[in-house]
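Only a single protein chain was left out; the remaining protein chains are all shown in position.
Up next is chain A:
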Amino acid sequence: MPQLATSNLTYQATGRSIINGIDWSLEKQEIVTITGPSGSGKSTFVRLLASLLEPTSGTITFDDQDIETLDPIAYRRRVSYAVQQPTLFGKTVRENLAFPYQLRKKPFDEQHAVKALQTVDLGASDLDREITSLSGGEKQRVALLRNVMFVPEVLIMDEVTTGLDSDSKGSVHKMIDYFNDRHQLSVIMITHDEEELKHAHNLYRLADGKLAEVDQHE
């Protein structure tokens, strides 16, 4: 049984089909990469998966349940979407890592936060840094940690490595591997990056509203 699946998924905006009848599935603990031209609808597709957009037709199932029947807020904590150009909240790194705790009305666990920072090659000394003092790569890593403070079942990363230096990219990949290995996290990663595409195991290309598997030995 796939963990996440779409059936005839379609999304239209202003009379045009951006996503046009996609049948696709993701297995638990799988890491897939999606690529495709800019404006081809990659973000639209994953926002549908994250229940941030309403499909025009078709269904999405999570653990065999139609996501329309699930509470959207609880679902988004299980299938977590990391945006392309995140904005950090408040003033410090701590506030950002505390946000997921606040949402769940739980006390902030500092030790856990430090451990999380270490998965992306940051550390305890970064916890109280002001967000204005972070580099682009550090900001992106902190933003991404907000998605995994409480480990979701699926993590969707929408071009989060675009424009990052190779060290930051490396840290992000290390973090993904860590959670994939330890917590059976499934990952959907959108990217244009040559290097990332070369290392992708399950690669799909989105074009003309359709998602097609790419044969990597061509």
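Heads up, the rule we're going with is that a contact is a pair of C-beta atoms (placed from the backbone, for glycine too) under 8 Å apart; a residue touches a chain by one contact, two chains touch by 3 or more; residues count from 1.
As a working rule, contacts and distances are computed from a predicted model.
Chemist: From the list "Cytochrome c1", "ATP-dependent DNA helicase RecQ", "Iron export ABC transporter permease subunit FetB" or "Xanthine dehydrogenase family protein molybdopterin-binding subunit", give the UniProt name belonging to the chain omitted from this structure.
Modeler: "Iron export ABC transporter permease subunit FetB"
Chemist: Who touches the missing chain here, A:S80, A:T119, A:Q140 or A:T191?
Modeler: Touches the omitted chain: A:S80.
Chemist: Looking beyond the chains shown, say which of A:E54, A:E194 or A:D215 touches the absent one.
Modeler: A:E54
Chemist: Taking the full complex into account, find the residue in A:D23, A:E68 or A:D208 that is in contact with the omitted chain.
Modeler: A:E68
Chemist: What does the interface between chain A and the hidden chain look like in terms of residue numbers?
Modeler: 47, 50-54, 68, 72-74, 76-77, 80-83, 85-87, 99-100, 103, 146-147
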